[in-house]
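I am attaching a structure below and will ask some questions about it afterwards.
Of the protein chains in this complex, one is absent; all others appear in place.
Moving on, here comes chain A:
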Amino acid sequence: MNSPLSPIDFEDKRLKIKFKLEKRLQKELQALTKDPPTGVKVDAESIYRNLSEWIVDIDGAPESLYEGEKFKLMFKFGSRYPFDSPQVMFIGENIPLHPHVYSNGHICLSILTDDWSPALSVQSVCLSVVSMLSSCKEKKRPPDNSFYVKTCSKNPKKTRWWYHGK
């Protein structure tokens, strides 16, 4: 017979999960500030104040259509991170003109929903986004951009994305 979790155990478990989540985010932040990949920058000071929301600066890769451009990516981590993917979207003035990026900043990238894995990290997501931008051949919005932007939820994770290749 299993006894149900007592309220104290439950609280204890919740705290442990919270502690593990914060520890992992701190480790990621440390790694990213200490040894950032080219074209990815974080402002550690501002993130330490609120670990659950990060803003990452991204530079368009050299020799790509986005060379010289600067973008801001926002990450929001839920309490189930890293077992659940973070919310990731472009914010700010400059939203890249790309067939997989909607004008409201939402990104259609499979690792951000279905193909998420807890071994991925902020750093690997940033690299995926940079490489997605770099592989672009023609700067344009997704064909259903205006419809999507009008109808979508604020949270890109609520969209049922249809991934088709490439």
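Please note the rule applied: contacts are C-beta pairs under 8 Å (C-beta built on N, C-alpha and C of every residue); 3 or more make two chains touch, one makes a residue touch a chain; residues count from 1.
Keep this in mind: contacts and distances are computed from a predicted model.
Q: Which name from "RING-type E3 ubiquitin transferase", "GINS subunit domain-containing protein", "RNA polymerase II holoenzyme cyclin-like subunit" or "Anaphase-promoting complex subunit 11" does UniProt give the chain that's left off?
A: "RING-type E3 ubiquitin transferase"
Q: Of the residues A:Ser64, A:Asn104 or A:Gln123, which one touches the chain left out of the display?
A: A:Gln123
Q: Considering the complete complex, identify which of A:Pro82, A:Gly105 or A:Pro156 is in touch with the unshown chain.
A: A:Pro82
Q: Counting contacts across the full complex, list the positions on chain A that touch the omitted chain.
A: Output for chain A: 2-5, 20, 23-24, 27-28, 30-32, 34-35, 82-84, 99-100, 102, 108-111, 115, 117-121, 123-124, 127-128, 131-132, 135, 142-144, 161-166.
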